[in-house]
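Removed: one protein chain of the complex. Kept in place: all other protein chains.
Order as written gives the chain letters A and B; numbering starts at 1 within each chain.
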Amino acid sequence: MAASPASDHAAEHGLGHVLPVKTLAATFAALVALTLLTVFTGKMDLHGFDLAVALIIATIKATLVALIFMHLRWDRPFNGLVFLITILFVGMFLALTVTDRSQYERDIHRFDRAHPAEAPTGE
Amino acid sequence: MSQAKLAHHFESVEQQFDTAKLGMWIFLLTEIMFFSVLFVAYTVYRASHADAFQYASQFLDTNLGAANTLLLLLSSFTAAWAVRCAQLGQKRGLMLNLLVTVVCALGFMGIKYHEYSHKYHEGLLWGGARHSIFKADPAQVLPEMKHGHEGGGESVWESHHVETMDPALKKQVGIFFGIYFCLTGLHGIHVLVGIGVMLWLLWRASRDHFGPDNFTAVDLGALYWHLVDLIWIFLFPLLYLIS
Partner (left out) sequence: MTHAHDPSLNYLNCRKGLRSWLGTLDHKRIGVMYMWSIIASMILGGILAMLIRAELWAPNNGDPAQAVLSQDTYNQFFTLHGAIMIFLVIIPSIPAALGNFVLPMMLGAKDVAFPRINRLSYHLYLIGAALLVVSILTGGLDTGWTFYAPYSTTTETSVVVAVFGAFVLGFSSIFTGLNFIVTIHKMRPPGMGWFKMPLFLWALYATSIIQILATPVLGLALMLIAVERIMGVGIFNPELGGDPVLFQHLFWFYSHPAVYVMILPAMGVLSECFATFSRKHIFGYRFIAYSSIAIAIFSFIVWGHHMFVSGQSQLASVIFSALTFSVAIPSAIKVFNWVATMYKGSVSLDTPMLYALSVIWLFGIGGLTGLFLATLSTDIHLHDTYFVVAHFHFVMVGSALFSFLAGVHYWWPKMFGVMYREWPGRIACAVSFVGFNLTFIPQFLAGTHGMPRRYWDYHPMYEPYNKVSTIGAVILGLGLVWALVNLLRSFGSGRQAPANPWGAATLEWMTPSPAPPHNFDFAPAVGDPYDMDLVRYDESIDGYVPVRPHPDDPHIPLVEPAEQEDEQ
C-alpha cells in the first residue's frame, strides 16, 4: 500500500483521483492534533479570543477534510465553487440576521424595563 | 469486478460519474443550508446571551465531546481510505474500512446516547422552567453534577444557586439546551442515515459491485460521511468549548 507518486495522475484511472494512504494518514494525524489543541486552548483563558481561536482551528480542520478527504483539491473546480458559494450564502444569512438582532436587542430590554409586569414570567 | 452500467441518457461513463458527483455536491450544499438555520439561531442567542451560554456549556462533558470528535475523524479517515480501496479494486481493504467506519459511527451514537440519557436524568433539558434542572430538587442533583464535570472542587452550582437564579438566565439556559438538542439531534439523525449508507455499501462491496471503473456509490457515500464529520467539527467547539 505504499504511496506512489504516479497515483497523482488522475488520468491513470479515468475517473477520480486516487489518494495515497500516506496523505490520508497524515491528514488524519493533523486533524487529531488540532482536536487536542482545541480542547487544550478551550481550557485556557484567552481573554475574549477563545471563540476566535476555536473557530479558526475548526475552520482549518474543515478545510483539511474538504480539500483532502473530500478530494476537492483534485476535483473539478466547479464542485469546489459550489461549496464556496454555500459558505458565502450562509455567511450572508448569518450576517444580516445577527446584525438585525443586535440592533433590536436594545428595544427588547427597553420594553422589559418599561413593563416589568408584562415581561414573560417563564411559566 | 463489475463494470459501471451506463444509463441510457448518458454518452459516456465519465459524463455519468461527473454528473453524479456534481449532484452529490449540490445535495451537500442543501445539507449545509439545512444546518445553517440552527447555526444562525445559535449565533443570535450566543451573541445576545454570552453569559448564559458560557454557564450552560459547563454542563456538557468536554472529554466525551472530544472522544466523539476523534471517533468521527477516524471514521472519516477510513471512509476516505475506503474510496481509495474501491478505486484500486481492493475488496478486502474496502470492506474493512467500511466496517471500521460503521463501528466508529456506532461508537459515536453510543456516546451520544450516554450523554443524552445523563442529561435526561438530571433534567438538563430544553424549555426553561418546564422541564429543566431548575424544577428538580437541587439537593439531589447537586452531588451528581459535582461528580459529572471537570473543574476541580468548585461547582458552578455553588456560584449560581438554583433558588436565587435570575429567571432570565434560567430561560436562556433552556434556550441553550434547546439548541444543543436540536443541533446534535439533527446531526445524530444524519449519523444514523450515514450508518445505513455504509452498511448498504458494505453489502454491495461484499457482492463485488465495486471496481476501478465503478466506485461512484462509495465515493458519494464517503462525501456524505465527510460532511457529517465537517458539521461536527464546528459543533464541538461551539457547544462544548465555551469558556
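To be clear about the criterion, a residue touches a chain if its C-beta (ideal position, glycine included) is under 8 Å from a C-beta of that chain, and two chains touch if they have at least 3 such contacts.
Predicted model only: the values in this text are computed from it and were never measured.
Q: List the chain B residues touching the unshown chain?
A: 7-10, 15, 18-19, 22-23, 26-27, 29-31, 33-38, 40-41, 44-45, 126-131, 168, 171-172, 174-175, 178-179, 181-182, 186
Q: To test your reading of the contact rule: which positions on chain A touch the chain that is missing from view?
A: For chain A, the residues touching the absent chain are 78, 86, 89, 92-93, 96-97, 99-101, 103-104, 107, 120-123.
As a working rule, only the chains that are shown with their structure count from here on.
Q: What part of chain A is in contact with chain B in the complex they form?
A: Touching chain B: residues 1, 13-16, 18-21, 24-25, 27-28, 31-32, 35-36, 38-39, 42-45, 50-51, 54-55, 57-58, 61-62, 65-66, 68-71, 75-76, 78-79, 82-83, 85-87, 89-90, 93-94, 97-98, 101-102, 105, 121-123 of chain A.
Q: Contact residues on chain B for chain A in the complex?
A: Within the complex, chain B touches chain A at residues 13-14, 17-18, 21-22, 25-26, 28-29, 32-33, 36, 39-40, 43-44, 47-48, 62, 66, 69-70, 73-74, 76-77, 79-81, 83-84, 87-88, 93, 128-129, 167, 170-171, 212-213, 215-216, 219, 222-223, 226-227, 229-230, 233-234, 236-238, 240-243.
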